[in-house]
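The structure under discussion is supplied below as structure tokens; questions concerning it will follow.
Of the protein chains in this complex, one is absent; all others appear in place.
Entry: subunit A
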């Protein structure tokens, strides 16, 4: 997303820019809730049928719909929802019998921990691999890194997850197979890291590959520039040329991609959360859709969408800060 022209320079412009972008996000989010509401209304089956299962006689369905407040017209249901939303109330989930807000916030923080860790891992390892590859272009290191990175990009992550569980949880028993904390004892940071290790790696693998490929290309591009030759000619050490000049310039291309990867990582979390039984928002949404739990879907989508908006904004701001030409 292009950043608007910012002038004059300074902190206040950045703040104004962020405020403007956030304000622009509000209609987007509202539009989204309307779309979700309509889609959920259009797909066949309703929550009462999902709850009653085999016992969904027309009579029972009608009675339950009345009790759930689903017998009102659709637009009325929507406005009730929006009215409650403005008071910070996202309603009550039919299938979980608890406030949507509690469930969504708990689930979303779990997803943030998982996706955040994966994002850090893929940025760190992706950048290292990309830079090493570029600096030692065509060497065996480059070839080895490229080979591993290609495998990483190509492996389906849910399959990799199962494979890691099989090796490290079932056979070696180094890591737990599922969950976020030990079910007795535990609950502290080492326990969390222990549970986080396999899912975070699984989730990070594809994005690491993408970032590594891109960093390599960007670095090679920058290393061919005249000013790099000038820097070398000035007698700067190779280290300084690469990390001080080339790497910083290459980051301008790489950062928006990391922003996009943040989105992919959030999306990919859906599979990984299911495989590792991570209590995140992805697995919650999948279940909520299949049980037609409209309010839970609405709440979940709203939070995820807001997070996307924020990630994009953060990437744009970071890019602006790094690249003076964009100001």
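Criterion: a residue touches a chain if its C-beta (ideal position, glycine included) is under 8 Å from a C-beta of that chain, and two chains touch if they have at least 3 such contacts; residues count from 1.
The rule we apply is simple: contacts and distances are computed from a predicted model.
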item: Among "FtsX-like permease family protein", "Twin-arginine translocation pathway signal", "ABC transporter substrate-binding protein" or "NADH dehydrogenase subunit L", the UniProt name of the subunit that does not appear here; value: "ABC transporter substrate-binding protein"
item: Identified contact with the non-displayed chain, of A:15, A:137 or A:178; value: A:178
item: Positions on subunit A contacted by the hidden chain, ascending; value: 43-46, 48-60, 64, 67-68, 95-98, 102-103, 106-107, 110, 121, 124-125, 128, 131, 162, 165-166, 169-170, 173-184, 190-191, 193-194, 196-197, 243, 274-277, 279, 283, 287, 290-292
